[in-house]
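Apart from one protein chain that is not included, each protein chain of the complex appears where it belongs.
Let's turn to subunit A:
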Amino acid sequence: QQQQQQQQPPLYYLAPGVGRRVDQLSEEEQIKIAKRIGLISHLPVRLFSEAAEQGKNYECVICMVDYVEGDRLRSLPCTHTYHKDCIDDWLMRSFACPSCNQPVDATLLTTFASSAANH
């Protein structure tokens, strides 16, 4: 099965459920994805430490697995926190926080909207 995955070009998501093979993305879509990756990389990552986060909810709402010591977590500007891999997977599809729906970066979203409108 791994071999099969290697042969398949990677999928990118313009929106949840709207997957596109990398070789089928338009130039505009490629720019959009590149901007997303750039933005995501600016969001802070930290390691989960039980001692530092006592009394908080330990479960990642995306995968529903409890955080364990040393897990990589990512916090959004609204302060909602998830496993890094879980939230990155979502941010590649949508810039809204899964818990509060707040846009992760309103300015960047506006840029996307205006560049899309110009086409």
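By definition in this document, a contact is a pair of C-beta atoms (placed from the backbone, for glycine too) under 8 Å apart; a residue touches a chain by one contact, two chains touch by 3 or more; residues count from 1.
Methods note: contacts and distances are computed from a predicted model.
Colleague: The chain that is not shown, which UniProt protein name from "Ribonuclease P protein subunit p14", "3-methyl-2-oxobutanoate dehydrogenase (2-methylpropanoyl-transferring)", "UBIQUITIN_CONJUGAT_2 domain-containing protein" or "Phosphatidylinositol N-acetylglucosaminyltransferase subunit Q" does it carry?
Modeller: Hidden chain identified via UniProt as "UBIQUITIN_CONJUGAT_2 domain-containing protein".
Colleague: From the listed residues A:E29, A:E53, A:D71 or A:D89, report the one that touches the chain absent from this view.
Modeller: A:D89
Colleague: Could you pull out which residues of subunit A are in touch with the chain that's been left out?
Modeller: 13, 15-17, 19, 61-65, 86, 89-90, 93-94, 96, 98-99, 101
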